[in-house]
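Sharing a structure, written as structure tokens. Questions coming.
The complex appears here without one of its protein chains, the remainder shown in place.
Labels run A and B following the written order; every chain starts at residue 1.
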Amino acid sequence: MGELLNIVSIILILSGLVFFLGASIGILRFPDFYTRMHAAGKGDTLSTILIMSGMAIQVIGDFEGSSVLVAIKILAIAVLIMLTSPTSTHLLMKAGFDDGIIPVSKDKKTKINDLGGPFLKDSLSNESVAKKKTATRKRVKK
Amino acid sequence: MYRALVFLLLLITWIVLSGLIDPFHIGLGVISSALVAWLSSDLLFEDRSAKLIHRLKQLARLPGYLIWLLWQIVLANIHVLRISFSPKINDQIQPQIVRFRSGLETDFENYVLAQSITLTPGTVTLDIDKDVFTVHAISDHAAKGLVSSMAQRVKNVFAE
Partner (left out) sequence: MDFILICAGIALFLMMLPIMYRIVVGPTAIDRIVAVNVIGTKTAVLLIIIGALFHNVAMFVDFAIAYAALNFLGSLAAARYFNRTRPAYGQVPQGGRDLDG
């Protein structure tokens, strides 16, 4: 039983390291701010969850007595990070968007692509986008 | 009713974080959780009209969604991994901004959808205005997958 837990935790930790390697190479190589956020927001969260669960299994297998509580705490950190990491990613991305960082795209112009979606009732007004655009223009003039 | 629920959640958190099971420390936990629940319990559950049985039903449907979400997160990470290791990175990505309407009603549903979008296939939430989502997608494939089923799943979880 102990051997099996050991092997499972090692597999979890190693896969977490592989995903973190993807995230760090992505942060190094992706061409612009927005795409780097993709690497940071996803790879970071999943690798943290995997390594944390591996360590939790490790702790349960290694020690006795109060180790269950420690394992629960480790899992609580994983849940905390799973909840907070997308929030901070979203807020930082929004800060960059409001600051006027220009996303790269195939044809130099950045469009907002209205997909609609399964619940679309009426076509969206372009009001908020227009507002944002004038705000950016004003900042450029300053 | 909801106040008692908030109190219980806080107390469980206290016991897990402190780890000391003796009358003195649990007493301190009871006092501080009661104080917090009394002062600010209205922050947690916004819609108090729903019966508790509905909440329990939603809670029972949540694990299935979470397991599906975890699998989607793994797929998304493999996608990003493949892109970041490919030698010609600029051919693999087609960054674009996409806007759509989710059709969800409460803030909490939109919050869950926004977190899920940020964690799954090549998409990050840029902006939310009521239920209008502005999303940055890393490739055409990710943008197509966006409107397929995720909003419907969230709607199913939180249905009455």
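Operating definition for what follows: contacts are C-beta pairs under 8 Å (C-beta built on N, C-alpha and C of every residue); 3 or more make two chains touch, one makes a residue touch a chain.
Remember, it's a predicted structure, so these values are computed and weren't measured experimentally.
Not every partner is drawn; the one left out touches chain A at residues 6, 10, 13-14, 17, 20-21, 23-25, 27-28, 33, 36-37, 40, 44, 48, 51-52, 55, 58-59, 62-63, 66-67, 69-70, 73-74, 76-77, 80-81, 84-85, 87-89, 91-92, 94-96, 98-102, 109-112, 126, 129-130, 132-133, 136-137, 139-140.
Just so we're on the same page, only the chains that are shown with their structure count from here on.
Per-chain CA centroids place chain A at a distance of 13 Å from chain B.
For chain B in complex with chain A, the touching residues are 16-17, 19, 73-74, 76-77, 80-81, 83-85, 89-90, 93-103, 114-115, 118-119, 122, 124-127, 129, 132, 134, 136, 138, 143, 146-147, 151-152.
Against chain B, the residues of chain A that register as touching in their complex are 18-19, 22-23, 25-26, 29-32, 34-35, 37-39, 41-43, 45-46, 66, 69, 72-73, 76, 82-83, 86-87, 89-90, 93-94, 97, 103-106, 110-121, 124, 128.
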